[in-house]
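Subset of chains shown; positions unchanged.
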């Protein structure tokens, strides 16, 4: 057992921390969010240059041989800064699935340029009826000559407007909600028949509704095996969940720090409100919650590479439960302790609160993952 | 003891329901059930209709032009309005300043101000909080200095709801800087059109504009706009806060919220069925449903005491505390019911009449913004912490 960071990891932490601190001041972030894309190409280029886009991939895949701990380190700092660049959809989800399931050709064509900062991805899995069930997919892909034709709808697809390729989860066989019979396709974002409705999300990210109207792709668009995508998707989403958990711990650190600072300075009744014991204890509970969130995220990051998918799933779901609980507690408490200021657009606290809230809703909320964990734990 | 309605009350409830159905604009009603923000007309047109019927100032005694209803009638009126999707009555005139004026004002003041409040011809807003005086209201710094038959008012009010719609503002101002904090305060009515009054919007986290800063820069206010005696405004303030705390529990709209939440659960898809099939979720609805019932019954018990001549004591603070927790929890569960589709931010669907179709289900656009926005309910009108301090001191003697 060893829970200490290596020197390289410490350096990575420092540079990610510096990036978030310098490039994501409150005012900077507001400006970035207001740009057309909603993120900056110069920042993305910097990620590539610093090696962050390839750090978690094996050297044979063109990466730098790191893993979930490196992802955790960077995502945590992204959380502190509320960074808007599409690292999660492109690198963790898109890159992760290609590395796991892609052919050598696909890796060369997609992963290598992604690591260089030249390709971005989006992952289209959700449909109106899916809620948090990854297998509840009805967008259909049917054989069409050598290739396939995709028709149907996908919703809340993060980064679809900026992505070069959309990785689409489609039903190629089986009945509704059957895990078997799902296939992943890599679809050119500009493909004919693919239309988008773009919008910002509550937390200033960008997503889209996608409509596929007989979108034709070749046989080489299939990522992994036909009908066998489910385990790939489940693993990728578990990894994304753990990365989100790391981002959330960063958000919690930042929102707790802001609140602590606020209650030390804001005066009412002639004293800083941090002199009131009820706020003191609530602040302690916030820090305890963040500590637990960090612990569970670290544990999940250390277990997510486990060969046993049950270990991996329990670790991811367990961490997501904790993040949901802690994020809600820290977010709601921060708003309350900030008083009226906490519900305005004018302080960072409401922005962290919104991000923490949205993270809970992504890929299954606290309740969903508690049930998933519970079922796995009782089956053991 | 019984909870049943006698025939007169039953008839009364039917009459109210018929009135709402005949007079509430369908577009306004639709905004209630779709969770859209109201604009000024939604409120004012409806309030004027109530005013014409004599029902806007429904808590007032007959003497001042109110309907003189008993406790049961008030209860029914509020519930029917909420069930039928009426916007809440903006409290600043009929629930706040009106009772202060008829309790502490002169005859001339009553004649001048009460009619416009009863009819909703005149809109009011509340100038209490200041940047340095939120929970600690007695610390307010807005100064009013007597010069002849006017006060010259300087200072800043904040969190002023609907100041951008207001014709008049009632303010707590400091008229004596040497007295103890609570003893040098006066209650002053200010015409918003007076030179020196400036309103600056504060944008909430969901993008909404409800509240404002109000800057008062050498504003000249006639002395006859003072309510009660100079330096005795704290009495009015306390009276008003106690009144405010009771209605602020918002039980009728929370009841509507629970029933809308059940509806949403019956629509939201889950594994081929709906969310209503998920016992873990429906148990959470049941839990909040029961909390609403407990709150309503607690409120009825207070009203029953009042009906027998008792006054609402500081224990109503706990109703306000629970009422805000409940509103927040309903908003939270509603957002969770929507799931991933709560993520798109759709200001067009929140603030404007639009023909766009929403992203996700019809109930999705307001779900997350409402959750964010509802956090304010445990802050305004005296935060939860302040309410508990009050109960601890005044009720428990700690």
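Letters A and B mark the chains in the order given here, with residues in each chain numbered from 1 onward.
To be clear about the criterion, a residue touches a chain if its C-beta (ideal position, glycine included) is under 8 Å from a C-beta of that chain, and two chains touch if they have at least 3 such contacts.
Everything numeric in this text was worked out from a predicted model, so none of it was measured.
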Subject >> Whole-complex copy numbers (one chain of each kind is displayed here) >> reply: A x2, B x2
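Everything that follows uses one rule, which is that only the chains that are shown with their structure count from here on.
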Original post:
Counting in whole Å, what is the centre-to-centre distance of chain A and chain B, each centre being its mean C-alpha position?
Top reply: 39
Original post:
In the complex formed with chain B, which residues of chain A make contact?
Top reply: 126, 128-133, 136, 155-156, 176-177, 197, 199-203, 207, 209, 267-270, 276, 278-279, 332, 335-336, 339-340, 342-346, 350-351, 353-354, 357-358, 361-362, 365, 367, 371
Subject >> Contacting residues of chain B [partner chain A, same complex] >> reply: 129, 132, 134-136, 139, 158-159, 202-205, 207, 211, 268-272, 275, 280-281, 335-336, 339-346, 359-361, 368-369, 371-373, 375-376, 378-380, 383-385, 388
